[in-house]
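Note that one protein chain of the assembly has been removed; the remaining protein chains are unaltered in position.
Chain nomenclature is as follows: A, B and C, assigned in order of appearance, with residue numbering initiated at 1 for each chain independently.
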Amino acid sequence: MIHVKFFASVRERIGVGEIFLAVPEGGVTVAEVLALAEGEAGVPLQDAHLLAAVNLQHVSFAGVVQDGDEVAFFPPVTGG
Amino acid sequence: MIHVKFFASVRERIGVGEIFLAVPEGGVTVAEVLALAEGEAGVPLQDAHLLAAVNLQHVSFAGVVQDGDEVAFFPPVTGG
Amino acid sequence: MIIKVQQEDFEPMAEMAAYPVDAIAGAGGSVTFIGTVRDYSEAADILAMEIEHYPGMTERELERISAEAARHYDIIDSLIIHRYGHLAPQDNIVMVAVWSRHRAAAFDACRFLMDVLKTSAPFWKKEVTPAGVRWVTDCPGCRAGSREGHTHAPYSHTHS
Partner (left out) sequence: MIIKVQQEDFEPMAEMAAYPVDAIAGAGGSVTFIGTVRDYSEAADILAMEIEHYPGMTERELERISAEAARHYDIIDSLIIHRYGHLAPQDNIVMVAVWSRHRAAAFDACRFLMDVLKTSAPFWKKEVTPAGVRWVTDCPGCRAGSREGHTHAPYSHTHS
């Protein structure tokens, strides 16, 4: 299983802060996790400004996700 | 009369913080005030890094000094 | 290097005064940025600000950029405090303090930390206005700290 978290406007669109997904052995890309999450939630999340993190680090959508990882999707940050 | 003030290392070299000088009618340059002050004090003040102010404003040594003005000589500033 | 991500308010100078003396021995000065909640935005009065963050990743990112600042600039130490939760206008949101021997490095590093924090630390602001709540969207102009007017989608606003 991987732990998928959503933050801010992405969290509000999907309606929950986190879901758990089973992923194929050998790992998937972040983009594939996003597609799986969209299917699970029934909400499209494709967004030019969507960002992703794996295990608390910023990653690109081509990044690889392994079983047990924590993946997060969120809009561009606006702190400071 | 003009009021001539000295600060920091310049004050210490000349031995006093201020002197009063009579100047010719029509005004003199700052450079001429310096020469007069050196004569009065008996101490050479020529120094590549000497700065001057007239009436509380930075001026060049070519600046004109009128009767009643306050002229100051000091080394490069080191505040901050 | 100290990082604090907290809900509570903070007093910037008390935080600096309390900074471990040994960590900043030899400093000739400090540069501190303090960011506060404004009472207006591009389009509306701001009644309050809600800040969401990503616990764990936030601290990690702030540590990462602090370490990066320490590598790139000749500084002695740095402090970052960032709040989350419910904030009122004029409340402090963030402070970044940098100590150095020579002031140029502190200015450079403080600015670097603010610039990078704004693009990498996982915080999201939501403005509470008389017309309702809305997420603050990333603004490249704001991000660059531009003091010139600039516009961006989707709110297509201009800062005057």
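Rule of thumb we're sticking to: a residue touches a chain if its C-beta (ideal position, glycine included) is under 8 Å from a C-beta of that chain, and two chains touch if they have at least 3 such contacts.
Treat the numbers as computed from the prediction; the structure is a model and nothing was measured.
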item: Neighbouring displayed chains - absent chain, whole complex; value: B, C
item: Chain not shown: contacting residue from B:P24, B:G42 or B:P76; value: B:P76
item: Subunit C residues that touch the omitted chain in the full complex; value: 11-14, 16, 26-36, 38-40, 73-74, 100-108, 110-111, 114, 142, 144-147, 159
item: Interface with the undisplayed chain - residues on subunit B; value: 5, 7-9, 11, 49, 53, 56-58, 72, 74-80
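Keep in mind that, in the parts below, only the chains that are shown with their structure count from here on.
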item: Two chains sharing the most C-beta contacts; value: A-C
item: Between subunit A and subunit B, centroid-to-centroid distance (C-alpha), Å; value: 72
